[in-house]
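Excluded from the complex is one protein chain; the other protein chains are retained at their positions.
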């Protein structure tokens, strides 16, 4: 069930991405961060294509046939499969930042709860945690890491516009939450993206714990 | 220890159900949702029969000998074994909805605690969570998902009557909780039923977390 | 490193007990209920002997050499090893109830925290939970399950006397907590004892969750 790749796409490059996505998906599913077929994952294949998970599959059991090729407008390439409903949020990252190679969207309990709790503020501000240093570009716990929380919508263009608006104000962006939903983060390699995701889950969990205990 | 199946029952159909039940039971037990031999599981075999777990077995270690055939009045067929005490709640689903093929009843800590907390209200109303879309028929987080909480009783006919009363009022029903006890949910395939159960556990957990944090 | 068993003790009986203890210990350690070499486990070998864990061993890695024979006064038999410091609490069970075959003492976070929280009351009263039915002799959630919480002490005779005093008042006893410490429970088989322990951990966890949420 591999896609019929166009001549100009290296099958080695596509399958390397597909395998890396499937492995990360299995590991993140085992943590319980992809409940009930939620979540989606992608990697850049070249300047104008990405590999992304097919919609609705169990993320703990992905193989190559569950990953498809798209162009950076989000259209399927060489496949009849339907890409993840939130494909536009992945391609936006690849279009805006040529250096970014992977995008992970998960849906853990901590991510969902934090997004609800901070939705009214529109942002979570993290400071004072040593692990902020796991986000590329941060070298001290004294920095402030801002993660915006955007309102949820079933209309992807609205979300794309909110991300664009944040960036167009010149604010740094390493990840964002969607209210009642999950997190998006990215990086220059899959390993960096995984480190970002792991650090963000940890930081959000700590922030919620601290809030419970400080009440 | 296989049951002596009547001539008109396909042994292939029965064993396919028994194997699917045993596998789901092992996976749900590993999550800690079936403590101390609690919980029970069934699948429809044909128009008038179902396969169901024998009472009192460790749900992490089921095999074919722990699954028995019943008719839709809850009577054992071809076996001296005693079906789960709550068999009537399973057969009710199969009698009311010909399309339903599987019923899962688990007993997680979250399910038990949520049932106690919302027992006085008689219902849990979920809204604003993206994962509501994992329940068949829901396509937006803006919908409201109602899960009734019925009083616990050792008399199954009382529970059957409460479920009937809810449905006879024309209200949608995808799952229900029993106070101090656990959850029942169902679906048109085992995979759909598992997705429902996983989504409901996630949503109840998030709702409890949010309540703790918003206090 | 097997003990030199006296002539009148069946080595088959001793090793069957030792193997059952080691297996349960591994499974309970994997749940995190035996932190930092805490906890101890025993089984009755015959009318006047029991097998018990040697003091201070890592409960996740027990083998036959970590289990020793004692008489029901708590003295080592055929071994120079030192039995668990709390041996007297095990032998008390075997002396008072000829039907009891296994005693498990674990030290989970839930057990430790619940014991501190209810120490001033001296008892935890559970009611309204379906899982109370997992305790032998209980057949409805409407019953009340009382678990005493005794003050901690490094002097075992004081604890033995408190257990005796509770029983001498004619009160039922299926398990007890020690303040800041852990739980003791027992049963007529290892399987029944495990079911009791699993149910008690679940019930205490639910009770703490409910208390957090009802505040």
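Just so it is clear, A, B and C label the chains in written order, and each chain counts residues from 1 on its own.
One rule holds in what follows: contacts are C-beta pairs under 8 Å (C-beta built on N, C-alpha and C of every residue); 3 or more make two chains touch, one makes a residue touch a chain.
Predicted, not measured: the structure shown is a model, and the values here were computed from it.
Every visible chain touched by the undisplayed chain in the complete complex is listed here: A, C. Touching the missing chain, out of C:52, C:93 or C:178, is residue C:178. Remark: the omitted chain is touched by one listed residue; of C:26, C:64, C:162 or C:212 this is C:212.
Within the complete assembly, residues 35-38, 107, 109, 112-113, 116-117, 152, 154, 178-182, 208, 211-212, 215 of subunit C touch the chain that is not shown.
The chain not displayed touches subunit A at residues 128-131, 134, 139-141, 195, 198-199, 202, 205-206, 209-210, 212-215.
Heads up, the rule we're going with is that only the chains that are shown with their structure count from here on.
Common neighbours of subunit A and subunit C, by the contact definition above: B. Put simply, subunit A has to spin 90° for its C-alpha atoms to lie on subunit B, with the angle rounded to a multiple of 5. For the pair subunit B and subunit C, the fraction of shared interface numbers is less than half, so the two copies use mostly different residues to meet. The greatest centre-to-centre distance from subunit A, using averaged C-alpha positions, is reached by C.
With each centre defined as the average position of its C-alpha atoms, the distance from subunit A to subunit C rounds to 47 Å.
Inter-chain spacing, taken between the CA centroids of subunit B and subunit C, is 33 Å.
Contact with two or more other chains is made by residues 212, 215 of subunit B.
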